[in-house]
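Missing here: one protein chain of the complex. Every other protein chain is in place.
Chain naming follows the written order as A and B, and within any one chain the residues start at number 1.
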Amino acid sequence: MSSTSTPDLARATLGVPRLLTGHGPGYGEHLRALGPLPQRAGLVDEIARSGLTGRGGAAFPTSTKLAAMAPRGVVIGNGSEGEPLSAKDELLLHNRPHLVIDGLLATAHALAARRLHLVVGAASEEPVRRALRERGDADAIEVTVAPDRFVGGEASAVVDLLATGRGLPKDHAVRLTTRGLRGRSTLVQNVETLAHIGLIARVGGERWGAVGVPEDRGTRLFSISGDVAHPGVIEAPGGSSLRSLIAPSSPQPVSAVLVGGYHGAWVGRDALERTVGASSKHGAIPAGAGILVVLGDRSCGLRTAAEIAAYLAAESAGQCGPCVNGLPALADLVSRVADGDRDPRLPAQVERMAGLVEGRGACHHPDGTAKMVRSALVAFADDVAAHQHGFCRAAR
Amino acid sequence: MTEAFWALGRASGVVLLLLMTVSMLLGLLTRSGRPLVRLPRFGVLLAHRNIALLSVVFLGVHVVSLLLDPYAQLKLIDVVVPFGAARAPIAVGLGAVALDLMLAVAITALLRRRLGHRVFRVVHWAAYVLWPIALLHGVTAGSDGRSLPFLALSAFTATAVGAAVVWRMTDHFVEYRRIRTEPAR
Partner (left out) sequence: MSASTALHIDWTRCRGRGMCTELLTGLGRDEWGYPLVAGGGSDLPIRTHDVEAADDAVALCPVLALSIRPARPTR
């Protein structure tokens, strides 16, 4: 497995960073650093050995998804990145398009897939098309621009975009890997996941997974924003603590962090030593799509949570009754808490409304919104109590 | 004997008008999502479906009896292809249009799960066209179509269906309409 690796290749693929290396996006530089994409037999096994999990948010073991695919299916690279605070997919498509393309080609080859798609945000279309033109082996990849919509990144919405052009989440009787785009077995994989596959195809799963911790191997991209001096994207090995992840961005004194994005969870400053990982196992905070929003101690977390809830309510795809009716009601309740409405029943009403929308939509949008709101009530419990007594700690 | 076919044709026509009217009203009530006094919502739906299917049966009786009635001079083709009948082509033609629409509505309703909701819904809208055409057919083609009792019956059913359609267009029509936002689609 390791016969093709050279010391250079090892440095380019096995260290940290390995995705956000400094070199430019051209195919020449890509080949100089990594060499050509080897046609590796047994890639699916290598991915299983690597322990790679999806980097799009659901953190599903990639090998499980691959194993569910039938031959002659569809592989879709998903770089649509609906979360406004996520920047990693765009950065990756601008800086390492060839690594993503390698991952897509290698996956499609390993699965004997018939159709290859790359769905990207509008800003990434040009760099991706340029990269595809640079190489001769990627003509089969069809590029589609995703609408800039929060729920547009959902796997079923991406499939709907390719099938109908609308990009709305669908209720799926069976998994996409069983019946997806035009009835074919379909794999939707985040572009960061594909980039990692591009590396695994070269060095094998074992060596790729040498970095990180057993429960979260390899590296992961994080988009960091909020009350920080240097927002941006960083790459970190699995098992990193929340504190170490946000440190390079020079945060203000931290009051809380929203981990995982708008569908993520707020954690207070007491959680800074916890690791951020693929799942909540081993006490880790789930990374979701790798979004970290830092809240400085001069901001009101309830205000921020209310604004996000209102945004999410407006981003409902407008298809499902409980989502269409429940999310605005939920956002309204949260903003009343933030506004200092002293009705003592409010927190319980927020809780009830969160429970009423949860699990009652075709996609996870209501669930994610409920989760974010619930975690805010816990992380900002002191603020809720303060608001109920008529003052706000942030408004000093 | 031939008199009997004519009488049967006429009687089945009147019954058809009544069945189709009740079916329209129950269909509208189904769409509103409201129960009917003691009859639950699914009861309203089942009643709508069964009465609608019964009207298809009576349509069969109506057509067969008039085909067998020598005075009507009706050919099979006139039953399905409108406006070609030897006698009263317009009046008979309206009946043929109504029959075609009714079969389309009935067949798409029965095959709803196979055809999908969109096809079903679009074709089902034809009921709003089919009902007035059928009524007009009754008034123009019926041998007693312009007799006082039939005109009174027509006016009565038209008022009922008309009122229901007006209700359909108000805010109060769908249950919960005023407290919820309907998803777009």
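The rule is simple: a residue touches a chain if its C-beta (ideal position, glycine included) is under 8 Å from a C-beta of that chain, and two chains touch if they have at least 3 such contacts.
Not measured: the values here are computed from a predicted model.
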Based on the whole complex, identify which of B:75, B:146 or B:180 touches the chain you can't see. B:180
Selected residue (touches chain absent from view) among A:251, A:264 or A:361: A:361
Touching the hidden chain, out of A:35, A:147, A:321 or A:340, is A:321
Need a quick check: the contact residues on subunit B for the chain that isn't drawn. 30-31, 33, 35, 40-42, 45-46, 112-113, 116-117, 175-176, 179-180, 182-183, 185
On subunit A, the omitted chain is touched by residues 168-173, 175, 319-323, 325-326, 355-356, 358-362, 364
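Note that only the chains that are shown with their structure count from here on.
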Centre-of-Cα separation between subunit B and subunit A, whole angstrom: 55
Within the complex, which stretch of subunit A touches subunit B? 318-321, 324-325, 328
Within the complex, subunit A is touched by subunit B residues 180-185
